[in-house]
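Working notes, beginning with the structure itself.
Complex shown without one protein chain; remaining protein chains in place.
Every chain is named by a letter (A, B and C) in the order it is written, and numbering of its residues begins at 1.
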Amino acid sequence: MKDDAAQRHILPLNLYLAVGSGLLVLTVITVAVAQMDFGQMNLLIAMGIAVVKATLVAMFFMHLKYDNRIYMLVFVGSLLFLGVFIIFTMFDTLRRGDIYEEIAEPYQKEAVIYRTAETGTASSHAAADSSHNAAETETETSDH
Amino acid sequence: MDTTRSLFLPPQGSTVASDVDALFGFIFWISLFFFVGVTAITVYFCIKYKRKSETGQTTPYVESLALEITWIVIPTILLMVIFVWGFQDFVRLHIVPANSMEIKVTGQKWFWSFNYDEGATGVGELVVPVGQPVKLLMSSKDVIHSFFVPAFRIKMDVLPNRYTITWFEATMTGEFEIYCTEFCGKGHSEMWGTVKVLPKDEFAKWLEAGSGPGEGESMKEYGARMFVKNACNTCHSLDGSKNVGPTFQGLFGRREVMSDGTTITVDENYIRESILSPMAKQVVGYDPVMPTYQGILKDVDIDGLIAYIKSLEN
Amino acid sequence: MEHTIPEKHYLNEATGWKSWLMTLDHKRIGILYMIMVMFSFFLGGVFALLLRWELISPDKILMGPEMYNQAFSLHGIIMIFLFIIPSIPAILGNFVMPLMIGAKDVAFPRLNLASWYIYVIGFCFAVYALFTGGIDTGWTFYTPYSNETTTAVIPILTAAFVLGFSSIFTGLNFIVTIHKLRAPGMTWFQLPLFVWAIYATALIQVLATPVLGITLALLMLERVVGIGIFDPAMGGDPVLFQHFFWFYSHPAVYIMILPGMGIISELIATFSHRRIFGYKFIAFSSLGIAFTGFLVWGHHMFVSGQSDLAAVIFSFLTFFVGIPSGIKILNWMATMYKGSISLDTPMLWALSFLILFSIGGFTGIVLGTLSIDVHLHDTYFVVSHFHYVMVGGTVMAIFGGLHYWWPKIWGRMYNETLARIAVVLIFVGFNVTFFVQFIMGTQGMPRRYYTYLPQFQGMHGFSSIGALIMGVGFLLIGIYLIHAIFKGKPAGPNPWRALTMEWETPSPPRAGNFEGAQRLTHGPYDYDKVVPENALKQYKTL
Partner (left out) sequence: MNQTTAHPAHLQHHFTDAHQQAESAKLGLWIFLLTEVLLFGGLFCFYAIYRSWNPDMFHNAHAFLNVWMGATNTVVLIVSSLTMALAIRSMQLGRRKHTIVFLSGTVFLACVFMVIKYFEYSHKIHLGQLPGKWYFFEGIAGTNPHIFFSAYFLMTGLHGFHVLGGIAVITWLIIKTSRGSFSPEYYTPIEMTGLYWHLVDLIWIFLFPLFYLIG
């Protein structure tokens, strides 16, 4: 139990207060920045600030900086697998209908005869069957 | 070439089939080789190193890194060969040739229908010419189905919210089975169809004739054919028994109570309306599950069906 | 010298039903799990037999198409969520793992008991669903079908959701136990390989199961509230559901097989009396499989309409799951080389595993290949591959493990002759049932079919005969194993002369597992150095 006491880290009060104030300042900054439009950068800026805030919380409030490194491993591991989940799913959702866009650079030229005409195959036939009201979703997702 | 084909795989009806089968054969023989090896060695060890002493103590051995690396590297190389080979064929399976003829495929519970650019339609039977790439533009009206022709080695899910595409080029004439391979409910296992591959000139004739009764075929006989072809028989019986829908036996002229309480007499117009907009008036006691045949059946088909239903007396 | 049962052990140190239902002893909780899980196995098996019976003919024999669809769905759901996922970790992992690492209990005994109760609640929901309209979606719950069918989808989703928590808590408990409660002096590389396998399994359980939880919750909300995320009629995407589902359910396949591989490592080493070959490779291949298992789920979706890019990436990564599995098989064979092999019943199960799992693995390569999978997806080839891995792999391992540890659990030995007959019955029955399904699959017979074209009738009939043989085999096992609990000969502390720590306790062990603190005296596989002194061989080898 002596080990126990020795391993405990009692952080100074000022450190907690500093981290807390830092978080509040960052909140103000992110709200302020969001009032301006940076186009594509909006997402990156907001997420960047959120990551900094999250790191502060994890490192100091959750003591990751001072604790056994295995907790860090568990935490980072969970984010890693979450990343795999989202990114691998996006390999599908963002790239549907790809192969029809890649007609200009076929993978194996001699293997098949490639289409040369227009590529928007789906939309031209939407009228063929009036009951396919949901088909519009497809047109939007594949024609990007 | 190899003997596995007759046992394992169906006839090769399309241009891609022989390539897919060749890779299947390659993996089959490699697997067989290793499988026999593993089994034989295991059995040999069991006999050779059978326990002889009571204590059964064994000698120490040296770990062999070289051995471990060997049996990591060799399978890795083989697997990469298989991956690249499969990848190349997959690309062929997915890129539709430019000179393809396009057919619209619709899956719904529980039949397939096919619409041609030229205006012909078909239910359950896909008629195509031999030696001509055919592109199938597919969608579903309800749940997910999957379009599978074993002889062509093609399969693609048919989704309700978007179009999916597959293609094939038949290399021989004949009839081949179509299955639905994505579970879609009660009639899933009977969501069958046929691909009928015709010589090019016959196909042209078929396309021109479109539909309607054949030569010497009465409207009643034509209607009987339509009754089976359009899968009416999966829900409507001819012997008076209650199925998903009302029986056709003695239907014409019968007085039926509708779900809204009114009573009507079944006549030509009611039958026509029930085929085209089935939700308009329903016989009481049945679930509103009948799909519309709007855009699938032509007037002549409906005429035939009416003639056929008229002929079904008690 | 004849063995006797020790006077005091965990089975009789406390008595009365309350002492069982409130127990915090990991061994007793293992037994509680055994009762429930084996009952589920029986239930799932009954559905399997009904299915095979119905499929003898393409016409109606027992049930109509709706009943059939419910029967195969329930077979899948019961076998996967109620039997095979909890089976090895919850029964044998609970009973043996703490003993193997010299711990007095798992880290959180109350949580352990709680997971059993959660399992029972999940089981009740499943049974409730069974009696209130069944379920006909298959175990995969694909939308939009699961969204519009009128069967009891909500109760069964609740069941799977609740069972997920049981699985998470078990995994969490085991990870902490293995990290923190190893006997003093026991390093990671002195852990028995079964513990490594359980550890890798637990990692998957805690990482993947929460995603299943949220997926099922979303599906329930979709059905009840209509949130529009998976429902195409509201702009949702049904293929997205498949991603969510397989992100859990593919790693779940490794939750099912990894502990089985762990058992096989123990069996091969013990019955070959040989230091396991390539210890570190086997240990790390478990972690490798666990990790790679998260990167390959899309290979269930090659023809689902996912993007071609995704299909190619998933196929490529899939081949890397094959390699660690191959490493294990080859290392097991190398372990047998120059061993001192005794073909006792558990070893026969292990050898069956080796053969059947190899077939399962090879056919897995076939299915991972992009072009061939287009043809074979959703056919009986997949059904057969899956059963070769799950029944030929995991179930062989479960029964190998149960036979191996039965004397430790109950202190008594089963009838060796009957046990050998049962192995042969099941090995033969299994191959008769499922090998022919490979041929049906390649010929194009789709799965989940109530009826079929006449050309498949011969093969279906043959397959059904095999199912019957298997049924008889499992019944036989049930009979002699239960008989052994009461009437078996006392087994002694170490009937197999094994060196892992659980054999250093008396059989059955006492409530606190060990007298005082357990110390590590030798490695788990030091068969070249140590002869266990407490071992007495009573049964003649073949």
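By definition in this document, contacts are C-beta pairs under 8 Å (C-beta built on N, C-alpha and C of every residue); 3 or more make two chains touch, one makes a residue touch a chain.
From a predicted model like this one, the values you see are computed outputs, not experimental measurements.
Within the full complex, the chain left out of the display contacts the shown chains A, C. Summary of contacts with the chain left out: across C:68, C:244 or C:474, the touching residue is C:244. When you scan C:24, C:114 or C:428 for touch with the missing chain, the hit is C:24.
The missing chain, though absent from the display, is touched by one residue of C:113, C:206, C:440 or C:470; that residue is C:206. Remark: the residues of chain C touching the chain excluded from display are 24, 103-109, 111, 168, 172-173, 175-176, 179-181, 206-211, 213-215, 218, 221-222, 225-229, 234-237, 240, 244, 512, 517.
In the full complex, the hidden chain is touched by chain A at residues 1, 3-5, 7-8, 10-11, 13, 16-17, 19-20, 23-24, 27, 30-31, 34, 42-43, 46-47, 49-50, 53-54, 57-58, 60-62, 67-68, 70-71, 74-75, 77-79, 81-82, 85-86, 89-90, 93-94, 137, 140-141.
The working rule: only the chains that are shown with their structure count from here on.
Each of A-C and B-C has its own count of C-beta contacts, and the greater count is at B-C. Each chain gets one centre point, the mean of its Cα atoms, and the points for chain A and chain B are 39 Å apart. Taking each chain's centre as the mean of its C-alpha atoms, chain A lies 34 Å from chain C.
Between the Cα centres of chain B and chain C there is a gap of 34 Å. Contacts with at least two other chains are made by residues 99, 134, 137 of chain A. Along chain C, residues 232-233, 235, 237, 239, 305, 308 each make contact with two or more other chains. Per the touch definition, chain A reaches chain C in the complex via residues 70, 77-78, 81, 84-85, 88-89, 91-99, 134, 137.
Interface residues of chain C facing chain B in the complex, by the touch rule stated above, are 65-66, 69, 136-138, 142, 144-145, 148-149, 232-233, 235-239, 272-275, 277-278, 281, 303-305, 308, 311-312, 315-316, 319-320, 322-323, 326-327, 329-331, 333-334, 336-343, 351, 354-355, 358-359, 362-363, 365-366, 369-372, 374-375, 377-379, 438-439, 442-444, 446-453, 497, 527-529, 531, 537, 541-542.
Across the complex, chain B meets chain C through its residues 7-10, 16, 19-20, 23-24, 27-28, 31, 34-35, 38-39, 41-42, 45-46, 49-61, 63, 67-68, 71-72, 75-76, 79-80, 82-83, 85-94, 142-144, 146, 148, 150-151, 153-157, 159-162, 164, 177, 179-190, 192.
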